[in-house]
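Mind looking over this structure? Questions follow.
All protein chains but one are shown in place.
Take a look at chain A:
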Amino acid sequence: QEAAKYEKKVMVLDFVAPTPLGNSWGLGGTCVNVGCIPKKLMHQAALLGQALQDSRKFGWQFTEAVKHNWMTMTESVQNYIGSLNWGYRVALREKKVTYENAYGEFVGPHTVKATNKRGVEKVYTAEKFLIATGERPRYLGIPGDKEYCISSDDLFSLPYCPGKTLVVGASYVALECAGFLAGLGLDVTVMVRSILLRGFDQDIANKIGEYMEEHGINFIREFVPIKVEQIEAGTPGRLKVTAKSTKGNQIFEGEYNTVLLAIGRDSCTRKIGLDKVGVKINEKTGKIPVNDEEQTNVPYIYAVGDILQDKLELTPVAIQAGRLLVRRLYAGATSKCDYVNVPTTVFTPLEYGACGYSEEAAVEKFGEENIEVYHSHFWPLEWTVPSRDNNKCYAKIICNIQDNERVIGFHVLGPNAGEVTQGFAAAIKCGLTKEQLDSTVGIHPVCAEV
């Protein structure tokens, strides 16, 4: 869309290869269809369930029995997504960007072949190319995984309530999904191979896990599934999962209605003809290395988003990188995407917002004696009346003593963590120091003032 502003002739090829269970979706990519958007809406549905409980303590009265209807929620969510798909098509049309719902692959220099759903092929040439094909969920490679398990690609449009669910994985995707499924009243178990939220601050990751466990989510740690069998077909059916311990020969067997795999995502770079144009990819991970201007090793081919090596897999990063790239290409701008201090939020039942270094990364980079960690538990005012946990919400900032106590890491665990973190990220971008933080007056009463 940005390129079209500069009166360039632009084409977008978008195609969704169906999931093993046959699921597909419209224009907009992961975020809109099977990522951020449906995730946040279902997380909100779960939060509202909690709000219903709280509201009784605040004087609201209604019958004890409150039930959740999966189909009502999913339909609303899918309708909203549909409107976004439509919105994108309209926006592209208005900006005169040619859109083809076809699978693109390179066939030679400056040339791509686009194959649509019906197998019809067309060939296009262009001055420059941008690869932004993103990723898809990884499967375990065990018997029964593709036949019987679902992934996040299927969950958000599942035409039946998933029922008793086993979530395999400890990524934020796994924990966020487990979190909202439990919040909607389902029996949820999370099977974790080793640690939670690899790459995130581990102190906080453990607090998140603890909170989820205390609120009814079962965790099976240090096990990996080795096979999935169907006991009974249905919507949902019944599945038998066999898992092996990572620490010995113990075997675990369990029965679930649904098995959701959330063990990672793989880049869609292996089957788009990159070898035909000489674009180098990391053979192991499939990711594309780029320079700080998002350029691959082939000068006229660029890449943005989840497929980039060593960059964050986040929507706003992809958007920012894409926009700035185009401005550099066509508007003479020089700004590069700033990948430092990118804030993020994990929308688990107890939300986690972060910006900058985790405690362990800060210790590794600067040395324990050169950092100072300030921290505090807090009790959101809104949790007092309904007697919710008074020692779970937590905030910490990590400062670099050698650099005027500059804030290099910000972490908050509590309600509306995303809203809280955003402004702090801006302040960190301005070089926030502990002194400046101390001298800023808080807004009362909010969680962020802590």
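In this section, a residue touches a chain if its C-beta (ideal position, glycine included) is under 8 Å from a C-beta of that chain, and two chains touch if they have at least 3 such contacts; residues count from 1.
Methods note: contacts and distances are computed from a predicted model.
Missing chain, UniProt protein name: "thioredoxin-disulfide reductase (NADPH)", from among "Small ribosomal subunit protein mS29", "Glutamyl-tRNA(Gln) amidotransferase subunit A, mitochondrial", "thioredoxin-disulfide reductase (NADPH)" or "Proteasome subunit alpha type".
Note that of A:G104, A:P162, A:P225 or A:G353, the residue touching the chain absent from this view is A:G353. Residues of chain A in contact with the chain left out of this view: 28, 31-32, 36-37, 40-41, 44-45, 48-49, 51-52, 54-55, 57-63, 65-74, 76-77, 80, 84, 87-88, 91, 184, 314-317, 320, 335, 338, 341-345, 353, 381-382, 384-385, 416, 418-427, 429-432, 436-437, 439-449.
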